[in-house]
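All protein chains of the complex are present and in place, except for one that has been dropped.
Labels run A, B, C and D following the written order; every chain starts at residue 1.
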Amino acid sequence: MPLGGMIFITIFIAVFGTALIFLARAIGGLAKRTSAAKMEIYECGIKETEKKDSKISVNFYLTAILFILFDIEIIYMYPWALNFKDFLKDGTGALVFTSMISFMVLFIFGLWWAVKSKALEWEK
Amino acid sequence: MNHQALIAILLLAPLVGFLINGFRFRSQNYIAAGSIATSALIISFICAVILFFELVGMSPESRTIKAEFFDWIAVGNFKVNAGFVVDQISSIMLLIITGVGTLIHLFSIGYMHHDKGVTKYFSYLNFFIFNMLILVLGDSLLTMFVGWEGVGLCSYLLIGFWFSDSAKAAAGMKAFITNRIGDAAFLLGLFILFMSFGTLNFHELNALAPATMEAGWMGAVTLGTLMLFIGATGKSAQIPLYVWLPDAMAGPTPVSALIHAATMVTAGVYMIIRLNPLFVSAPNTMMVIAIIGAATAVMAATIGLTQNDIKKVLAYSTVSQLGYMFLAVGVGAFGAGMMHLMTHAFFKALMFLGAGSVIHGMVDEQDIRKMGGLKKYMKITHWTFVMGWLAIIGFPLFSGFFSKDEILWNAYSSPRGHIGLWIAGVVGAMLTAFYMTRLMALTFWGKSRVDQSVHPHESSASMTIPLIILAVLAAVSGFVGVPHVISEYLGHIPNFWEHWLEPVIRKLPEVELQSVTHSVSEEWTLMGTSVVLALSSATAAFIMYTKKLGSADKVANAIKPVYDLIDNKYYVDEFYFGAIINPLIAQSKKLWYYVDVNFIDKMTYAVTDFTQNTGKLVKTLQNGNMQQYAMYISLGLVAVLSFVLMR
Amino acid sequence: MQEISLLLAVGLNHYLILSAILFTIGLSGVLLRRNLIVVMMSIELMLNAVNISFVAFSKYNYNPEGQVIVFFVMTIAAAEAAVGLAIIVSIFKRFKEVNIRFFEHLKG
Amino acid sequence: MSMDTVLFWFLSLIVIVPALAVVLLSNPVYSALSLVMTMVGVAAVFATLNAYFLAGVQLIVYTGAVMVLFVMVLMLFDLKHDLQTFSRGKVSGFLKIAGVGVMAGLLVGAISLATKKPSLIVEGSPLANELAAAAASGADNTKILAENLFLRNMLGFEILGVLLLVIAVGTVALSRSKGGTHARD
Partner (left out) sequence: MGNSSLEIIINLAKTVVVFLMMVQAVPILVWLERRGSAFIQNRFGPNRVGPLGLVQLLADAAKFLNKEDFVPDKGNRLLFYAAPVFALIPAAVAYMAMPMSTPLKIGDSTFLIQGYEVNVGIVFILGISAMAVYTMLMAGFGSSSKFSLMGAMRASAQVISYELALGLAIVGVIMMYGTFNLTDMVLAQQGAFHFSGFGREFSLSFLPNWGIFYQPLGAVIFFAAAFAESNRLPFDLAEGEAELVAGFHTEYGGFKMLMFFIGEYGHMMIASGLMTTFYFGGYGIPGWTIAEVYQTGVSIFGSETGGSIFSSVMHFLSYNVKFAIFLWIFIHVRWTLPRFRYDQLMDLGWKTMLPWALFNTILTATVIFLASQYVI
């Protein structure tokens, strides 16, 4: 696992990126004309009156949670997939196959339940 | 009717009477209550008579009827069962108790008819008789002790009958506590006897009594009998523990008649007579008994002189007569003691009932100075009272004369007697004659000092009949045991009393050894002197209190200091309170304060405070702060780790 | 010498010490921080520290069992984070409060 | 100074500094992102320990899923920064810090003590050699891992499947609940 290369390239990119940004900042800074309106966040539509606390929509973090759970189930499939052919050669393939199939059944049931219980419903 | 059933009926009749009256104690129907109680007594009187004649029919040696109902205590080899014995002594006691008892029940129907608690009164009375019967019939000291306690309880209940009045309730309490002190000594005696003889059965104890006289004071028999005697003084009101009897007059008069004249007070004498072989083998105890008996007789008689309450006078006369009985028993004249017990029961019961009818007539007026000249109004009461008076002062041919004279003679002649004892007896007799005549004069003869609002009247028939019967008995009962000296002139009436008691009483051993035998003339001279002295003091009292009323006061002022001493009853009560009771109370108060409040309470509070504080301390741990819980976990982990590393 | 070899040769103990330090940092986070989400993160940190020691042991003792356990630990940690955050969100929705002191009211 | 040593010290730096940042920074979003950095560091450490598959899984599971949830939740709550980042309380504060300090000392002490004891597998033994050879071959030992996982720990694997399902159901129910009986929004 060529960690050295990875670390080197990440550092390189980080340095490269920040250099570019500061370069742009240096060059772009010349034409700095700030005004209150300009500094404001880009808004369009009705001016926002009072800061209503953002309605925490359930869907976003629910998706994230379901993603975690299903992601882990997929991760379990990786080693199984990797050695599936070897297991078959070793003769234990049937056992491993059935165990993974049952695991997948749980996966499917979880998914089916999540879908049926409208957990993944997004407003139109 | 076999004997068992008879004794059972005899015993259970008063108990049933007690239970019936007990359950309907609220009803105020005095006739029903009275009739139930009296009929119960009549039944047991009939049984007593039948038993008596059964005994008479038996041969003298085996005159005992036994009845055992159930095993009461069976511990190891110590076995006590509810066994009852009727023999020469207890049969006489039975007759006295049931006989006099019935008469008194009859009398109290009339006397108590206006009282609200009349049924309760009759149930107590029956219960008292039941206990007295157990005391008398008991075949072992322990059964006797049951009766002993029961009687004490009933005397407390009856003395304090009108407990709403605090003085009367206090009198009841006083009687009960003094009795209890006596009972404690009685119990000690019981233990000593049991320790030394291993049994409490009368028959076995008498058989085991050692033939040789016990010399020293610390011997088992002497100590045991001494303790029993102290118990007897408690119950029969002798010198140290007599203080409760005068106060016991707070109870209704029939109660005083029954309990404080006829039955309960004689229990002590009966106990000594029952155990006479044991007492005979303890000469020192006999000597103590004689001395105390004589002293009580004289001392009580002196106090009787100054009393103005009719019942108080009679109470002190009872104490002094009991002194005589103990004197007789002390010198070994058990038969004479028994005889005086019987005669005294009759004439004292008579006088108390007479006083009761007087009080009844005078609407609860008891002060003799406010009476006088009742002869005219209460004829029957007056004449029956006269019979009683003649008997008590020892007027010849009356019952008092025979029994008292026998005692005096034995006091002088008996090997354990002594001339001093005789002199005390004679002085007592003189004083008795004086105050009894004073009583008679102040109440019946002389000018009437009754104030207008009261107009005395003769009591109803139910009260006078018993008086008459008792008057007859008081007069006649003397002839049962006529002394030999007199019997020659009276046509040789055999001394039934001695024959009757002879197999049960043990002779004094010294009698055989004694060289000197008293001549008949000696007996006559002594008898003559005592009678003359008694009659002269009676006439003196008669003159002082009927003819010249003022003279009594003059004499009183002449011997002022002595008179005050006697009037205040030798300050015995005050002494008791000052010396024993008050310090005791003070000490207990101190104890209560220091030990109870400061020590024990403090200990308990300490414990409760401890738990409370630890509770508060631990509570702070549970305050819901999750991070604190996490901290505790990590500290625990640190502790474990450090332990593992340090090890 | 001892010091230099300590620096040079990276043995099992180095990894264990690394995981110990991480664990302690995580624990201090749990104990000290007030924001519940940061507490959850510190817990994740502690779990990672444990994973490191597992893998280190598995490598130096040549036993693959260690890695399987790390696998399981990861799943459990992910599950725990998911449920924990779901709870925190539902509480935040209701009480607008993420501070850990607030949960004393749940003492009951 | 072989490559590995340098790598280890550098990686331990990458792991510990962000870990401290997680605890010390007041803005939770910053601490979340520094936790991501730590996770990546830990994945790198796994790599140095020849557990390549685990490093990948760590990257996918922790960095890719769990931390996303954390950051997303934090951003949803729009928490700028805490008023008091650290819990107050003098005594308990001191106790906590003292506790943690002593814990660290003890752990390090324990580990350094552990060096005295011989390792479980005697260096020269045949088993050690064979295993070392297998390990050193750099061949992806996922094969051994998988074998172990599916054959020997089959039960654990199935139970985890059920666990994940249960949690899916649980969290959905939890999040869809109206936040208790009287949620406001």
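To be clear about the criterion, a contact is a pair of C-beta atoms (placed from the backbone, for glycine too) under 8 Å apart; a residue touches a chain by one contact, two chains touch by 3 or more.
A quick note: this is a predicted structure, and the numbers were derived from the prediction, not measured.
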Contacts of the hidden chain among displayed chains: A, D
Missing-chain contacts mapped onto subunit D: 3, 29-30, 33, 36, 40, 43, 52-53, 55-60, 63-65, 67-68, 71-72, 75-76, 78, 138, 140, 142
Chain not shown, touching residues in subunit A: 1-2, 4-6, 8-10, 12-14, 16-18, 20-21, 23-25, 27-33, 38-44, 48, 54, 59-60, 63-64, 67, 70-71, 74-75, 77-78, 81-86, 88-89, 93-94, 97, 100-101, 104, 107-108, 111, 114-115, 120-124
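Everything that follows uses one rule, which is that only the chains that are shown with their structure count from here on.
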Separation of mean Cα positions, subunit D and subunit A [Å, integer]: 19
Sequence positions of subunit C contacting 2 or more other chains: 27, 31-32, 74-75, 78-79, 81-82, 85-86, 89, 92-93, 100-101
Sequence positions of subunit A contacting 2 or more other chains: 56, 61, 65, 68-69, 72
Subunit B to subunit D touching residues, read off their complex: 625, 627-628, 631, 634-635, 637-638, 641-642, 644-645
Residues of subunit D touching subunit C in the complex: 1-2, 4-5, 8, 12, 15-16, 19-20, 22-23, 28, 31-32, 35, 38-39, 42, 45-46, 49-51, 53-54, 57-58, 61-62, 65-66, 69-70, 73-74, 76-77, 79, 82, 84-87, 93, 96-97, 99-100, 103-104, 107-108, 111-112, 114-115, 119-121, 127-128, 131-132, 134-135, 141, 144-145, 148-149, 153, 156, 160, 163-164, 167, 170-171, 174-175, 177, 179-180, 182-185
Residues of subunit A touching subunit C in the complex: 53, 56, 61, 65, 68-69, 72
